[in-house]
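Each chain you see keeps its place in the complex, though not every chain is here.
A and B are the chain letters, set down in written order, and residue numbers restart from 1 in every chain.
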Amino acid sequence: MEFSAQQIANLLNGRVEGDPEAVVNNLSKIEEGLPGTLSFLANPQYTHYIYGTQSSIVIVNNDFIPEKGIGTTLIRVPDAYKAFAQLLEVYNEIQHSKNGIESPVHIAESANIGEDHFIGAFTYIGNHVKIGKGVKIYPQVYIGDNVVIGDNCLLFPGVKIYANCTLGNHVTLHSGVVIGGDGFGFAPNGGETFNKVAQIGNVILEDHVEVGANTTIDRATLGSTIIRKGVKLDNLIQIAHNVEIGQNTVIAAQTGVAGSTKIGKNCMIGGQVGIIGHLKIGDNVKIAAQSGIGSDVPDGAILQGSPALDAGAFKKSYVFFRKLPQVIRDLQSKK
Amino acid sequence: MEFSAQQIANLLNGRVEGDPEAVVNNLSKIEEGLPGTLSFLANPQYTHYIYGTQSSIVIVNNDFIPEKGIGTTLIRVPDAYKAFAQLLEVYNEIQHSKNGIESPVHIAESANIGEDHFIGAFTYIGNHVKIGKGVKIYPQVYIGDNVVIGDNCLLFPGVKIYANCTLGNHVTLHSGVVIGGDGFGFAPNGGETFNKVAQIGNVILEDHVEVGANTTIDRATLGSTIIRKGVKLDNLIQIAHNVEIGQNTVIAAQTGVAGSTKIGKNCMIGGQVGIIGHLKIGDNVKIAAQSGIGSDVPDGAILQGSPALDAGAFKKSYVFFRKLPQVIRDLQSKK
């Protein structure tokens, strides 16, 4: 899709300076600008790039005063950064603006799908599924029986949702996400083998949850695994059965949370963190990457290490770990 | 599906106390009971919940004597926990009781599929595949040429099995599992680039193996990667080429085992453990979460740390690590 400088200026309530017919079909950073792309200049440290950029159009602040000649077309707006973010949004919405139902798909007769939907080819929608308005479901998605999906959700290709799970509104699931796989429950049966504990609960994802590619969230044994409003999970994360994650908590890639642990609100958890089962993690907790959490954590704690300590204490201990051979030898030779 | 108290009592050889027409369509914990659900009471610590629960039916032991009035219908059985586990099983079997072949599917003419099967839409079954009786294959599964699958296996949506791999009986694979991807074999070719070493072996999963969502098990370079009878693998685990895992070993999420390592029987391996290649891990070994194993491990060892030590020794060393700044300063100031 191509847009002219004038079209973009109209969209942003901006003013063109240069060629209103200049066209772009992509966005770029000003320092990496290419012909046919649009960039923005907001940070004064990047000002020098504007004189040499190959971007066809650059959005600038109204008060920008060039110090030399500029070869590109400008669009002047009150706040170039905000205007650009607005364009990103528009661009993104265009990406996901497909409508209708492709063919072939499998949609159970008892499924109920709201208006303004897109359902890509090879997607499977099971019995008694309920889907709200404005939901975009890419190809090759699986939605098991009795799943409920709210409004304006976005499911990327290959998402798998097991039976009986529930999604709120504005939930985004990336490719390869598995919602509702069986929890890892096996009871020793006296000998050396195990009986599987049937896992009959579900997963509930509340509004505005986003889940990254190939992340897995297991169903509860009984009851629900719950991901609260606004939680953001990165790629390749493991959330076990009966876990609950509080509102607006953010978790980076490859972290794992074991069964029945409850995590509070507004936590920031780094990548590759491991949290064992049946713990209570408070609100506003920060956990450094690769930490291992083996006991309850109070509100506001900042942790690091495996097993984790207070992050400040860990860093101090680690300073001594680094110089341990020298320190010990000095002490040993002291007398 | 709804069941009455009388129907459930008949199934469990129990006795109804209350309304035999009370109906339920789901199970719940007694402390989270909702109308229309069935709970159980086995642990005496939970007895107080029975007087206030909203569950419509509660399974109790024959010898349970209420201390006050109870608003719910009871089913008395010899062992309430066992009876409930039995119901979970039944519930679970109903979930996976679909039969027949949905449309469209791709099934090679040379494939051979036993009776009592379910094959979901968009599933692909390659040439010369052999599948036993009672196998349930959900939608969007891929089964490559020459794969052999035993009886009563359960393949969830989106499982991928590369050519020539073999599954025993009662094998369960969750969504996103990849069986038989190429091992990570690249030989430096003199310069700075690599030649791929062709990976032509396969993967063998023996009876009663269960593999969690998005776990990957690579094919052997030559020969077989072997997962022995009763092994349980959690989600997002990596098993490299030519690995062998002994009977009834259980491995938690996000652990990785590098090429050609042999792990013994009845081991319990925590989450996010890393085990390097070409090792021999004994039987009955326990490895704590996030440990790193870099050398052979004898039978019965209990390990922790990265690199791993005996778990007791690790914990003792870690106690000193925690207080290292203080201990060292005390020693330095001693004289």
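For this structure, a couple of remarks:
Here is the rule we use: a contact is a pair of C-beta atoms (placed from the backbone, for glycine too) under 8 Å apart; a residue touches a chain by one contact, two chains touch by 3 or more.
This is a predicted model, so every value here is computed, not measured.
Summary of assembly composition: all chains derive from one sequence, 2 are present in place, and the complete complex in the structure file consists of 3 copies.
Note that in this section only the chains that are shown with their structure count from here on.
Chain A and chain B have Cα centroids lying 26 Å from one another.
Residue ranges on chain B touching chain A, taken from their complex, read 27-29, 32, 85, 88-89, 91-92, 95, 102, 104, 120-122, 138-140, 156-158, 172, 174-176, 208, 210, 212-214, 230, 232, 234-236, 247-248, 250, 252-254, 265-266, 271-272, 289-290, 306, 318, 321-325, 328, 331-332, 335. Those residues of chain A whose C-beta lies close enough to touch chain B in the complex are 104, 106, 122, 124, 140, 142, 144, 158, 160, 162-163, 176, 178, 181-182, 184, 186, 192-194, 196-200, 214, 216, 218, 222-223, 236, 238, 240, 254, 256, 258, 272, 274, 276, 290, 292, 306-307, 309, 313, 316-317, 319-321, 327, 331, 334-335.
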